[in-house]
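Every protein chain except one is present and positioned as in the full complex.
Our next item is chain A:
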Amino acid sequence: METKKKFEIERALATENQAISSGQLKEDNPLDTSETFRQFCEACRRGDLKVCQEMIQAGVNVNARDRHDYTPLILASLCGHYEVIQLLLENGALCERDTFQGERCLYNALNDRIRNLLLSYDYAKSTNPLQPLAAHITSLLTRPEPKTADITITTYDQSLHLHKFLLAARSPYFAKKLSAAPNTTTWKLPDKIPTESLAVATQYLYFSEVSMRRVMRGLSDEEELHVLNGIDKIGRQLEMDRLFEDITEVSDRRLLRQKRTDELIRGRDQLEVWFKENVLRNKVEVETAKVDDLKWDRHNSIYADILLRADDDDEEEDHVSAATEASPGPSESSTPPTRNILGLPVPSSSSSPTPSRRLRKSTIYPAHKAMLLRSEYFSTMFTSPFREAQQTPYLQIVTLDCSPKVLETILTFLYTERSDFGLDVAIDVLFTADQLFIEKLKQRAALIISTLGNGNSSTVESENPRGETDQEEMLDIYEVIRAGWDTRVQRLEEFGARYIAYRLERYIDTPEFAEIVQESARRVTARQETDTVELVDDIRYYLSDRFRLRFEDSGLDEMMDQGGDDADAIAEALEDLGVKDEKEEGGVIQKEVKNGGMLEKEIEEQLAVGAIRTLDGEIAGDEFAQDAINYQILLGKIDRLLENLNLDA
């Protein structure tokens, strides 16, 4: 990859500035001097994933720059925080070749790994984050199955099958017109307006990138004018002020990109407003028992064609009741409902077995099949000739196996591409997204878990080599790892391994840890890929990462030479330990636990005193020696654990 010469960059910068000051080009990286942004930059500098994610969710502009002309992306790549860079890029940080800031990022990248990551996100290759949403909506125009269109717009020689909710969301004219007469199924365009104009307007409405050049191909000047006039008329009639402006083509690549980005954001915002004011506002909360009495007419004010149902959690609190645990599905509540011969649940009036308990509630969301089709689950459901695909006088209710909050999160994502949700629902979203085959949401959930779940202390892991964490447990890391396995999200397993590695002292001796190692091992045998235990490999890797950073600071090689002697000593010490353990036969874990519990106290004491001791309580020469010995001890413990579990490593 060739790098731009300095003068070339300077020239590019000058023309860019000119373009910006003359208003042609929007500033990609506006100056932001707010305190929030300063904090954000600081987090990027330190590599604090959690803070970064929180602030991104809070809405900080990832492409702004600070008073020293640094963007968050430049800071992160300069400081070498791979995960932070990934996070920024996934959230739309720009790194475009041939721009001043883009080249700065590449130039400042700490290593080739980061540089390649940045290059892989070059705008030329990556797509706009809203593009999947736009592409889906565009595809609705041509999608043959299942039928979702509910209004037909006709010109003198053609008819287009469109969606009322989209028209209402995108065009104030339609919003008024349709709310006045929601049952409208046809709309006739004045004969004067050519079909081409309508086609352009529809494409625009459906988020498609309109190419006027393609539309106009083969038309004479006169026809061209006619079509343009038609577009103008439609734009005015439908009250889409920007229609004409937005379809005007520009040649500049960056300008085009900015225009497209603006267009998509505007469109999404329209859709979001409509979604909130119609879909969400019309959700209904009913007693679960009475759900089946709910009748929604096919013709309704928000043009919904399907109802989605989510049931409240049985229990308000975290601990799960035994009754729920036994129940196989959510719709069947605590006692399995009576079934007919086909195994279909018969609408039962017996909802809750204990009348003393608060009545269980269900939430019903009206929705549009057209948007639900983004999930492969729904698209199969509405295409395959089962009950859900049949036309019924009243809208069908489809139950989703999740809480209303999760369902709302999912609907929000499907309609708006927004996926800002909290850690509290993250795991549920992950599972539901997996069940519904919404891959992007799955990845988002994993991202949120792996960034926000990183402990509340906000410490940067590399600054905490000794695994000191606050006592409060943010998350059940085992559950996270298992969720990662169940939903096949690699990122979560890696996150879990890293999380544990940096706190290994706390986990190594617990029976739960042994259990999850064994689970990981079982996964391996089932797959028959390798003989190693993946989780342990990952933990070892992150463990070495955790300690190596320390060693690197002071010259690893020297340390390792010195460490050779120490290692011998450790080996001896460990042997002693091992011998002792064997004698005790299987009591290893308890002993270690005891050891650990004791150690922590000791360390605390010693820290107070200022003495430096290793994990086995020996007093070490200095912090480095302590680290080296601790590292060896932890590795030794892993090995022994594997031995006990009869696992090859």
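To be clear about the criterion, a residue touches a chain if its C-beta (ideal position, glycine included) is under 8 Å from a C-beta of that chain, and two chains touch if they have at least 3 such contacts; residues count from 1.
Throughout what follows, contacts and distances are computed from a predicted model.
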Task: Identity of the absent chain, which is to be given by its UniProt protein name, from "Origin recognition complex subunit 3", "Cullin-3", "Trafficking protein particle complex subunit" or "NTF2-related export protein" - done: "Cullin-3"
TODO: Specify the residue from the set A:E10, A:E223 or A:D476 that touches the hidden chain.
DONE: A:D476
TODO: Specify the residue from the set A:P144, A:G218 or A:P385 that touches the hidden chain.
DONE: A:P385
Task: Residue ranges of chain A at the interface with the undisplayed chain - done: 313, 318, 320, 324-331, 339, 341-345, 376-377, 380-381, 383-390, 398-399, 401-403, 422-424, 426-428, 430-431, 435, 437, 449, 452-453, 456, 470, 472-476, 479-480, 482-483, 486, 488, 526-527
